[in-house]
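Can you read through this structure? Questions will come right after.
A single protein chain has been omitted from the complex, and every remaining protein chain is retained in its original position.
Then we have chain A:
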Amino acid sequence: MMHLIKYSLLTKLRNRSLIFWPLIFPFVLATVMYFSIGQIGEADFETVRAAVVADEGGELSGTESFSSYLEAMEESSDMMLAEEMTRKEALDALEKGEVDGIFYSGENPSLTVSTTGFAQTILQMVLESYMEGKETLEDVAALHPEGMESAVNQMGEYTDTVEQVSLGGRTTDGTAQFFYALIGMACLYGCFIGYSSAMEMQANLTPLAARRCAGPVHRLKMILAETAVSFGIHFVNMSLLLAYMKYILKLEFTGSFLEMLPAVFMGSMIGVTMGMFITSVGRMGEGVKIGIMIGVSMAMSFLAGLMNADVKNAVDRTAPLLNRINPAAVISDALYCLNVYDAPERYAQDMVILAVMCVLLTAGTYLLIRRERYGSI
């Protein structure tokens, strides 16, 4: 048994394509996603700079109220930084790119920008918000002067009524969903290792397998050795990927590393046995089988939210059962439970589903590959 394991391990570790898809590819993808999706949040909140030029016409009341509004905006968030300047200074600063726009205060404040973009849109929204509030107060003053004081107080106490919090109070990082789905996909990519094992065990698939099957090694022993090695390699792959995401990329995986391992453990087993199962079914060409494996794993990962987190939410709303039988979605959900929801019951439910999938796939695969005589070779 030990020599079977030793040589199976050697052949698999020396097969570059076998290592690339289940290990290197998810690492590369995680890194690329980290530098693209993961950094969006930081880029979005770069402070927008604006110059404020007091109205030269001297309508003091309007100038003061708009300046007060801008000051309040600066105090409430880091979104905007406004600086009072003369008209000339402001125009110079705008030309040099030191500010994104110029507010001209007064009775009817206005905005001047030199280009269009995200920062300019924010400045425009700031101005529109002020104008709406101003109009509202003017209407109240004209129609219900007795309620003026109350209206001013309410507008002054305005706060954002929507606050993002997680159920477990752990993280609200929306991009984490992509990485959970990526782990689900990487688990399923174990199918490439399972494929290689099945190709070397089924006499009707390769001459090498036929030679092995003609030997005196008990079939079950061979299957056990191959499955153990394939699973072992993939589980190590997945543990490395998880550690890379948590400790090197420092993604917001607030659950402990050890807590996440069982989900990855079962995911690895499902990936490997799925590969063995697909390879052992029928006598399609190698290209077709690899195509099916890529198609199945990518479709499952897509539904689990790999490309767009809303897809998983949409499936949850419209066809919840699909996400309960999609291993990538269940793995992703289990990780979500650990890192976001802090929902041990749902996590346990996910683990039971994964365990059932594991047992069914392993049993089905065994029934297929235990064949000892073939109809044709």
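Keep in mind that, in the parts below, a residue touches a chain if its C-beta (ideal position, glycine included) is under 8 Å from a C-beta of that chain, and two chains touch if they have at least 3 such contacts; residues count from 1.
The rule is short, and it goes like this: contacts and distances are computed from a predicted model.
**Q** Which of "Aldehyde dehydrogenase (NAD+)", "ABC transporter ATP-binding protein", "Tat (Twin-arginine translocation) pathway signal sequence" or "4Fe-4S ferredoxin-type domain-containing protein" is the UniProt protein name of the chain not shown?
**A** Options "Aldehyde dehydrogenase (NAD+)", "ABC transporter ATP-binding protein", "Tat (Twin-arginine translocation) pathway signal sequence" or "4Fe-4S ferredoxin-type domain-containing protein" considered; the missing chain's recorded name is "ABC transporter ATP-binding protein".
**Q** For the full complex, which residue in A:91, A:113, A:210 or A:281 touches the chain that was left out?
**A** Of the listed residues, the one touching the omitted chain is A:210.
**Q** Per the definition of touch given earlier, which of A:20, A:118, A:247 or A:374 contacts the omitted chain?
**A** Result: among the candidates, A:374 touches the missing chain.
**Q** Taking the full complex into account, find the residue in A:11, A:31 or A:254 that is in contact with the omitted chain.
**A** A:11
**Q** Residues of chain A in contact with the chain that isn't shown?
**A** Touch set of chain A with respect to the missing chain: 3-4, 7, 10-12, 14-15, 203, 206-208, 210-219, 372-377.
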